[in-house]
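Before I ask anything, let me first share the structure, which is written out below as structure tokens.
Removed: one protein chain of the complex. Kept in place: all other protein chains.
Going by the order they are written in, the chains are A, B and C; count residues from 1 in each one.
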Amino acid sequence: MLGLDKKDTSLLVIVAILTLLAPFILNPFPSGSAMAQFNAGYPDLMQRFVIFGIFAIGFNILFGLTGYLSFGHAAFLGVGSYSAVWMFKLFSYNVIPAIALSVVVAALFSLLIGYISLRRSGIYFSILTLAFAQMSFALAYSVLSNPKFNLTNGETGLQVYADDPQLFHRDSLPDMPHLFGLSMRSTYHLDIGAWSFDFNAGYYLCAVIMMVMFYLAIRIFRSPFGMMLRAVKSNQQRMNYTGLNPRPYTLAAFVISGMYAGLAGGLMAAMDPLAGAERMQWTASGEVVLMTILGGAGTLIGPVLGAGFIKYFENIFSKINDNILHQWFSFLPDGFEDFMVFIVHPFIGKGWHLTLGIMFMLVVIFLPGGLVEGGQRLGNWLRNRGKGAAEAKTKQEPAE
Amino acid sequence: MSNNELTRRGLLRTGAVAGAGVALPTIFTASSAAAYTNEPTGGTVTLGFNVPQTGPYADEGNDELLAQQLAVEHLNGEGDGGCLNTFTSKALKGNGILGKKVTFVTGDTQTKSDAARASAKSMIEKDGAIMINGGSSSGVAVAVQGLCQDAGVIFMAGLTHANDTTGKDRKANGFRHFFNAYMSGAALAPVLAKEMGNDRRAYHLTADYNWGWTQEESIVASTEALGWETVNTVKTPLASTDFSSYIAPVLNSGADVLVLNHYGGNMVNSLTNAIQFGLLDKVANGKDFKIVVPLYSELMAAGAGENIKGVLGSMNYNWQLDNEGSRAFVKSFGEKYGKPPSNSAQTCYAQVLLYADACERAGTFNPCGVAEALEGFEFDGLGNGKTLYRAEDHQCFKDVLVVRGAQNPTNAYDTLEIVEITPVEQVMYPPNHPMFGGDEATLGECNPGA
Amino acid sequence: MGILEIKNVGKRFGGLQALSNVNLSVAENTVHAIIGPNGAGKSTLLNCLVGKLIPDSGSVMFDGQSVLGRAPYEINQMGISRVFQTPEIFGDLTVMENMMIPCFAKRDGAFELNALPSVRNQKDVVEHAMHMLEEMRMADKRHMHAAAMSRGDKRRLEIGMCLSQEPRLLLLDEPTAGMARADTNNTIDLLKQIKEERDITIAIIEHDMHVVFSLADRITVLAQGTPLVEDSPEKIKGHPKVREAYLGESA
């Protein structure tokens, strides 16, 4: 289907089903229950999952295939966001031209930086990209936000003000990013029994775009171009002596991944029309590196999993506080309750970084191939068990 | 709990605008239409406390969180009631807000505008928070304030000192209790004149971002009005950790006062560096060299340790302030947590109480009703003395404290001493002051999210 | 006029004159061996031919065109393929993919942004690669990771990859170095077969005299960066200078 083989088609279908049904899947607990804390099915986080998924998929095209480790990809995400917000400020809140511009600007920017940085390889390349991104960040944060020439609005972040021209804005259109009138914030709210689910227009726009981008990534992975990129990683010497010029291949990969990043940045602005300079900082570049490695560099689905994993921790674990812990453990006797809260306390709320750091280490120590390998191992284990005894499997389920 | 009326509303509105074209199939309809975002329907009302929990300002965020939790206790009638007993408005009864028990959710701003918006959104979208409070930087405050305006909830700012928060970026749904850079300048100027004379030459080191610039602008304006001369204003990168190369040329520049428009870690390091270079031991232009830190906080004072001795600055509040409200607050905070409250803690505590009180007086949680009740509200008994929430820009006007690093602190908490309580009249300015966006700055329309 | 004409090539590394005044002509459709003791400059000469090094002086003409100043991939596209001392293959890729890459290079040139069609659908390349694998008798190993193969198989694959490009000149850099005797003989047989079946010129640098004398039509002896003699294998065997400079030591 769609020019993919059976295995890839089923992967794409699974991803499509998961993203389309995400509002259900991510809200497994009844709202109001103690476990509702772990629900992730609200618009903002769902949007972030897919947007960072796109970012990581694109990054993986460069890093996973060619092995070139860029430490400055956040810069492309940042310029994407800035372009989109400028589009909002100058023309209209329609997201299509904004996203298109962010991809184009990111492509140009990555062409420039890639052309220069790819003159070097290995860690020298990494540091060149890092240096460019850090320069972009520093300039965006201060110099480019001076009152005379305010391109980025610095620390506060670029946003739309009432006195912006917005040439094509009409009163009948929503006063926030929209797709031909459909506001990105509009959410359909569904209550089924104790459960509640949100279907958000912005999320579905992002989800559809992510599926397209995922599909394109599969095509790239399976194409002669993708094979050449893997050849770049495997043996550049042989490639050179086989009459192939590695430079344009890596540059193309760099620009493509830069465009993915720009698209992600544009979508972020489309979901929330504010572009902060921190998105370009090295920590943001490092984050996408971690997402990709954590999920499994070079695999198709890994980066998406990695992105989801990190964003989940950032948004869910950071919000758990002692009050919630007391609720969870309230069934225990008082002494035990306090003890459990005491034990868990360092890992939640302000300690979410600690949990994340430990998870990084555990994953990379025990699952060298990242979360994808974990999935594979789990799959194999289940299959083997399934062969063993059917009843063992039924026992298994309630425990999960 | 029924969440996200906000967004459902949004859809209804958009649907109406865009016509039948975007009609989505209706499977189930949500319960009765709410009048505003996250209208509390059960027996509880949820507040969102969005403070930095990771990064350099984590301790400050933690202090804010402690104060917010204390405020919730007092609202729910637990503890000793704190400022509920001293607050001049007697609308709060200690039975929650409008009879609903107060619960809260917390989030981590990471002192980044993106992350702060993400966590505020999650509180609004997922947890049904009806008010967002907290934060320790102006960038975050402006970003979250904009978000709350769009979402239709009330934003009660935490620590934010830049003029823009209630200046050019002011919003109808946003309120600031904390003072601002202009007030710092206006309050400090007479004290500086008294202590250092009218013919000083000042050298500014300024953190190179929005807040730093507005503070520099304010201090330069008010000191030049005294007759001071500004020798140089140097911007330092926010990411700097060592300021020696910025401090080193100061002595040679002909300046005799160093103004550090830095906050947090920047200020701790630049002040430490300045002391290392021995600036305070020097004589320049025949006068003793002086250092001014326009915005102080207790945590900065703790971080800077002995270096703050004798250094002047301003604060929104200090626990040593002796009035009825302050005493009640310090007693209840100190007894619960074993330390006196910081000024960011106090501003968050006051903001939560003010919000609750406004709801009571308005008789509704509707942001527009609450905003109306807050606008022009005059009160006392929350620790700062007589205070006005000005209707035009949602800025609180109250006395400003000028403080100095104590020479002989007796414990870890009295490292700052109050030099002067600058009366509110001196720090007043018109709402259309040029530093605050001039005539163009408007609050816009209040947005209830419906 | 040979297909490869090397004239007056010199190369200096700091204080070391690695090559001086090298003149060499490789005739079309012959096997030309370059031998010499360690440090004679064989590898330096080879690197000058493929664009890895640029000589300080002289000229290198391939089929009437200069190769100097061109990048290795451009020289390859002119029709020169190189086999390395240790097999250089794409270790992370499968054998089939290894073979397809030169086939793509042959079809599409140095760069082609062929990013959306599936590799499977490039029927001509797939067939070409399959054909080459069969010729190399490795079709059964096509799904293996190349890195997992034996040294001999890697060498065979590398030679096959070079041949798939149908080069006019094949450069071999000690193709049997570090191989067991059996693998060496297999490689000799393979190269003989190639020589018989194809219109191809082969230049070979080799240490192993057994290999050289089994394959070469002409031999150049290099010593201290400069050609000592050039002649047919029979003549070289008995040449006193060669014995002195080279065979005497190694025998």
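Note that a residue touches a chain if its C-beta (ideal position, glycine included) is under 8 Å from a C-beta of that chain, and two chains touch if they have at least 3 such contacts.
Assume contacts and distances are computed from a predicted model.
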- Message: Can you match the unshown chain of the complex to its UniProt protein name from these: "Amino acid/amide ABC transporter membrane protein 1, HAAT family", "Hydrogenase 4 subunit B", "Heme exporter protein D" or "Sarcosine oxidase subunit beta"?
- Response: "Amino acid/amide ABC transporter membrane protein 1, HAAT family"
- Of the chains on display, those the missing one touches are A, B
- Query: Looking at the whole complex, which of A:G32, A:P165 or A:P346 touches the chain that is not displayed?
  - Reply: A:P346
- Out of A:P23, A:P43, A:G67 or A:P246, which touches the unshown chain? A:G67
- Option from A:A217, A:I293, A:L325 or A:V372 whose C-beta touches the chain left out: A:I293
- Item | Full-complex contact with the absent chain, from B:H74, B:R200, B:K235 or B:H262 | B:K235
- Which residue numbers on subunit A touch the omitted chain? 63, 67, 69, 116, 119-124, 126-128, 130-132, 134-135, 138-139, 141-143, 146, 282, 286, 289-290, 293-294, 297, 346, 351, 353-354, 356-361, 363-365, 368
- Query: Where does subunit B touch the missing chain, residue by residue?
  - Reply: 55-60, 208, 232, 234-237, 239, 241-242, 244-246, 248-249, 251-252, 265, 268-269, 272-273, 276-278, 281-282, 284, 299, 302-307, 319-320, 330-331, 334-335, 340, 410-411, 413-414
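Operating definition for what follows: only the chains that are shown with their structure count from here on.
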- Averaging the CA atoms per chain, pick out the one whose centre lands closest to the mean of every protein CA shown. A
- Per Cα centroids, the chain farthest from subunit A: C
- Note on the structure: Of A-B and A-C, the pair with more C-beta contacts is A-B
- Message: Rounded to a whole Å, what is the gap between the Cα centroids of subunit B and subunit C?
- Response: 74
- In whole angstrom, how far does the Cα centroid of subunit A sit from the Cα centroid of subunit B? 32
- Flag every residue of subunit A that touches subunit C in the complex, lowest number first. 3-5, 216, 219-220, 222-228, 230-231, 233-235, 237-245, 248-249, 252, 256
- Inside the complex, what are the residues of subunit C that reach subunit A? 50, 71-74, 76-77, 81-82, 84, 88-93, 97, 100-102, 104-106, 108-122, 125, 161, 165
- subunit A-touching residues of subunit B, taken from the complex the two chains share: 1-8, 10-11, 13-15, 17-18, 21-22, 24, 27-28, 30-31, 53-54, 58, 61-62, 104-108, 112-115, 117-119, 121-123, 125-126, 137-139, 142-143, 146-147, 150, 164, 169, 208-211, 213, 235, 237-239, 440, 442, 444
